[in-house]
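This structure is in structure tokens; I'll ask about it shortly.
For this depiction, one protein chain was excluded, whereas all remaining protein chains were kept in their positions.
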């Protein structure tokens, strides 16, 4: 789960990481008022769950409250990578002497947290990692001891020479690690960590992604979820217990299992088609889930055919067939539907479908080819 | 550092360990009022830093607020093992179905925390350990993982059969361990852990000793120190940076270093004398410390001679001699003083003493024998 | 022989009194697995479908000589159940539970690193040695005894592939679902090591997907240590970066973990990669020639 920059900064502040004063605003008037209270110049930063806000014009500096209001009006409501800006963070503009990067993730290979620092802050860190990996200093942390103070010092001495600044940065890095660990983050970043001309160290931007699996024990972070900032279809899918990702193709897919769903998408592409989505309905045969899945799919005008790929395992195919039939009836589909049904009680399942004028095929290859024919037709 | 039962229960409550409702009272009137508010029957429990309060008459049950007042008047002001009772805890009396023991300490051999549980609660656990050690179930904890829930369950299933009670007790044991670890305790105990006839589990008594070395990072516990509940001489010594333990003999000792101080006491005993105290002035030659040490010693009417045993190491003997001289002058001692001074710059030190009519000998044997002669005389 | 589980395996089901635990305990027993005990703290003394329930894994190991455990325990309690199993001397722990926090698993892996026990999963369908023992939730009837070892990061995609193998008359020695989480115990390299040493396995099928670098490590391992033929399939060529494909493990992040990279690494190690699931059967047949 992603949280907004302003929320990440709330988390940072709780851990004692210095962040510039800021206020969230949802209207140009609020932006003006916030700018006046904070004191200009201020930064006006769109709060959307995508990168590249700056390049897209979603971050602006205002010299006066009036200018802040004007810029606020420009940014609020603009669309960045398909997401509408509903909130901005108005924040104290700090003068920048140098910009660095601090971040923590879990490294899947070592299965431990890795702390990363780089003097190349303020730019896309993934680009730095690709082009000049030597500029990123990494340290694998023993999770049972956490990031030890000496380790934090050792890392920051690689990017700062001034001991006073290094000392501030080392403390920030330790707090960042603690926040990562205690809050069950999947990613935590400060980019840039700014040193001002007065020698102060500030987290000017903040990124925090939460491990979805840990939301049950991090309810205060779960409450930060901004439903309005999500892609509506993905939000709906999640709330129905489905895994859904929207793509740009024409073949809508409903599949049980994530691997099989990816395999289905790949096979559509392999035979020259384009999948409209990833959709995993899980192991369940519940008509409610299938209904919800179809409603979400059909909202996409690009979709020309709906493909079901169901492999019955512990779940019996006759149960799944019943779920399918009632869902299709309830939603009322105009588009062609192709179905693949295999596994436990497949014959019974197919019989149920047949009685409802639906035909199921046996193999994944067959159903995909059939769907592509229909799109082509 | 020891804290009172009522303070230990505050710590327990913070960690979610169920304790009976209670109030601290310092006068019989307060006892009566507390009893009325809590609801009788109540227990009136003296708050002193010694064991065996019950046997000494320091714990009584009252059936009415009036009785509570009467009993409160008896207990407040009584002396238990030399300590005056200044406070009592008035607490809800719970009906007892069974009594168990839970405790955590650090085992010096394995250098890890050890959790102990026993069905033989409500009695002196050290006696149980001596006489029926098989009744105490122990588990060494990996400090990096803490007491895991399954370990707590495994332990409590050895003393409780009822799964509902075991489940409550396992949770309490985990909380007890967490309190031990997070608060830097040197000992934490619930004795007894009571199961009531309603099947509720309560920590009816609470013991908590804090690691003195950790007070700097546990300021909230440091604030629990009750200066009035300490032996005045030991309190004064501690506040002057001295290590002092009062004993019953006649030879007062002032020594630098704990091992040498113990060795001196042992040698006094060896030659037929009785040490009046343990006193370690540390490595310092500061006249203030020596002055404080002598004031404390001289308050003990048993003391017939003051013995100094100083081994100059990094600290120079001439510095120590100067400290001694000014301290002795300031305090104004009527008793005979014997001095041993050896080590760095011993000759210069002795010369300083000689100029002040003080004689120092070379060996520990000599000074001890001299002191004992004087006591005998 | 097969690997890890066979008809001598003695299984304890942790969380046996829950809905899933009770159901799958019966399914496993019906398949012929020796399910000797269940554990649910506080429910010791009960029975589930004739299987005795204990309060602790320690008791189940003592009384019933259980040597393998399978977990159907809610995610909040799953790590503790793993610790308990390992502490009780269980050699193989199969964690079906999904939704365990990643950092909780980071700790679990540290705990495991100190000992000898193996963990399969979490968030996995389990392990099956067809005709001998099923420890998990897979549909047993699609498997068939044989000489192909299967290692897969995906559940239903494995069923798809195994079903096709079985239909083509190609049985499996052992099939292991590794699980869909970023941090899992048993990885491709662990399976490859065991299959390489197993005299009853001739070919290994790897079913990978986007996310992480397990496939790249497997490719490395194969080129250095594996003499038996290995064939592979990777799902997720069409997956966009930054989007989680179902479970937390399947995500292309920071430009790495793509299907292309994995296919390239595998092919560079001489491992043929099927371009679609249906082609795996052909590759396996070829490898067996």
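Which chain is which? They are A, B and C, in the order written, and residues in each are numbered from 1.
Please note the rule applied: a residue touches a chain if its C-beta (ideal position, glycine included) is under 8 Å from a C-beta of that chain, and two chains touch if they have at least 3 such contacts.
Because the structure is predicted, anything quoted here is derived from the model rather than measured.
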| note | Omitted chain touches shown chains A, B
| field | Residue touching the undisplayed chain, where the options are B:222, B:260, B:331 or B:361 | value | B:260
| field | Residue among B:112, B:227, B:299 or B:355 touching the omitted chain | value | B:112
| field | Hidden partner chain, touching residue among B:63, B:132 or B:363 | value | B:363
| task | For the chain that's not shown, point to the residue among A:2, A:45, A:60 or A:153 touching it. | result | A:153
| For subunit A, which residues lie in contact with the unshown chain of the complex? | 144-145, 148-151, 153-154, 157, 163-164, 166-167
| In subunit B, positions touching the absent partner | 106, 108-109, 111-113, 126, 129-130, 142-144, 181, 184, 186, 211-214, 216-217, 243, 245, 247, 255-263, 265-270, 275, 278, 280, 311-314, 342-344, 363-365
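Going forward, only the chains that are shown with their structure count from here on.
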| remark: Averaging C-alpha coordinates per chain, one finds the centres of subunit A and subunit C separated by a number of Å equal to 28
| So which bits of subunit B are touching at least two other chains? | 144-145
| Sequence positions of subunit C contacting 2 or more other chains | 107, 110
